[in-house]
Every structure is written in structure tokens, then in C-alpha cells.
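Note that one protein chain of the assembly has been removed; the remaining protein chains are unaltered in position.
Let's turn to chain A:
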């Protein structure tokens, strides 16, 4: 998609005298987190697709292991929702969650009931509702017997879903490597979506803010519900027992980005590092893989404490990093109701 643009940029750059260099923080974020993160995701997804081609049985251990590894790699980059992830709605097709109206199981059930042949071609998959694609849809097919009754179709679906994930992640990694990284590093150049270095920095700052908001509001608040009405059924990826793991993985990735964006201010960087370490160790210590503990006052308290720690990071560290960078949070996809 973006490849022809890169050539154009390289040709244009020497003449575009007003192109500037992105900040050193942005350069580090791209080279230390974004490029390796999406490359790892693409590689793990390709391995998963290969595993599904070899053995599509939902109980296949190599397949489940490969799915888990690829899902891990997605969670580590899932806060980076701009540029290549948004092209062709790739990220939506990889991860449709939260699903408060049960659209994923509903759409999957319809495909299965009709033995819809649309899944058998990549073009066909492209037109399937995003609710029935990506890691969260695949979780139902691998871990919920209600979606495995028709073994032949379930097998075809498993292969189609994993191949779709592999194709989407390969596209994201390719665009980042071949063009978007260069465009991001040269704001103001002809094809860069950014006019100034500050806009590049703001994009990364927004990714950090959005990622923290998502972990706090979707991953933690949704299952917490209220004290009188906890909602354990809303925990993320609970069929495969990954709810707690996602909180840990996302906090680790967000910490890496936050530390990079704090660079140049040692005191701030130390504060940020410490605040995230507290949250990560609280998350690791929960021993509650699917947040079933939201219904148990003792265990619930620990999840609430973690939630407060994340809230504190959002209120204090995030604001301090914004001040240091001189950028505002701007608007993100979670705005609205």
C-alpha cells in the first residue's frame, strides 16, 4: 500500500527544505518498541497460521501455544493505534473487544449455522464483520465447545482466522518498516501525516494515554463493575484464562513507552519507572487469571488497589510527561460514550 509513497518521499526529501527531524524520544520509541514489536507480532502470527495449517484441532497444543504467543505480541503493541494499524481497518480486524452486546458469538454462530463459504477465500474474509475475526473470535473457536460442534467448519474457520491475522499483522509490520517509520521521522515532508516534530511526539503521547485508559477502563473496570454488582463475565479473554496476563503485558509495554518519552528528565523518568513497577508487581501478585475475584471482597480489594495505582499514573505521571514534552492529550478513539 504505502510502498510507492516511500519512494516518492525519498525523492522528495532533498527538495522539501521544511521537513524536520522528529524528536529523539520519538526515534527511540519507533526503533526500540514499534518496529521490533510489530515484527515480532507478524512472525508469531505467521507461526500460528502455519500451526493451524498443520493441525486445526482446537485441542492441538502447538496451535494453542502459537495462538497464545501471537496474542501476547498483539497486547504488547495494541496501544499503538495509528498509521499502519488503522490502514484498511487492520487493528479492528485483529481485535474486536470489548463486546458488550455479544456481537462476536452472535456473528460466529451465524457463520457456523449457515456454513458460510465466505471464509474460504481471503477476499471473502475481508468482508466478514470484524466481530467474527481476529484474536478474540479465534478464542471462541479454540476454547468454547459451543463453536466446535461442526468440526469440519470449525477447522476451516480456525485456518481462515489465523491466516487473516497473519496477513493483517504482516501488512502492519511491512508498512511500518518500509514507509511509516520514515514518514514519522520526517514531519513536514511531503507525504508525512505530521506537520511538525511536536505532532509526532503527541501521537506517541496519545498512544500512551489511550493504552492506560484502555487497561484501566476496559480491562479492569469492566469486570469490577460495582461492589454490589461485580461483572466477572466481562473479564477480557477469560475463556483462555488470559485476563490478568493482559493487564501485566500491557503495563509492561506502556512502561517502556513512558520511560522513553520521559527521557532527558532523570527525576521524572525515575518516578515513572517506579510508578509502573508498583502497578506491574500488583498485577502480577493478583493470582487471579480471569478476575473471578471481583466477587470476593478480599480479592476484589486487590484489584481495586491496582486500579487506583493505574489511575494515579494517569493523573500524575501522564500529566508530567505531557508537561515535559509540551504536548496535549488530544482526542482519541475512546472519547465519546
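Criterion: a residue touches a chain if its C-beta (ideal position, glycine included) is under 8 Å from a C-beta of that chain, and two chains touch if they have at least 3 such contacts; residues count from 1.
Here is the rule we go by: contacts and distances are computed from a predicted model.
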Protein name, per the UniProt record, of whichever chain is missing from view ("Peptidase", "Monovalent cation/proton antiporter, MnhG/PhaG subunit", "ABC transporter permease" or "Fe-S metabolism protein SufE"): "Peptidase"
Residue among A:53, A:285 or A:328 that touches the chain left out of view: A:328
Selected from A:63, A:112 or A:130 as touching the chain missing from the view: A:130
Residues of chain A (touch criterion as defined above) contacting the omitted chain: 89, 92-93, 96-103, 106-107, 127-131, 193, 195-196, 198-199, 202, 209, 213, 217-218, 222, 225-226, 229, 233-234, 319, 322-323, 325-337
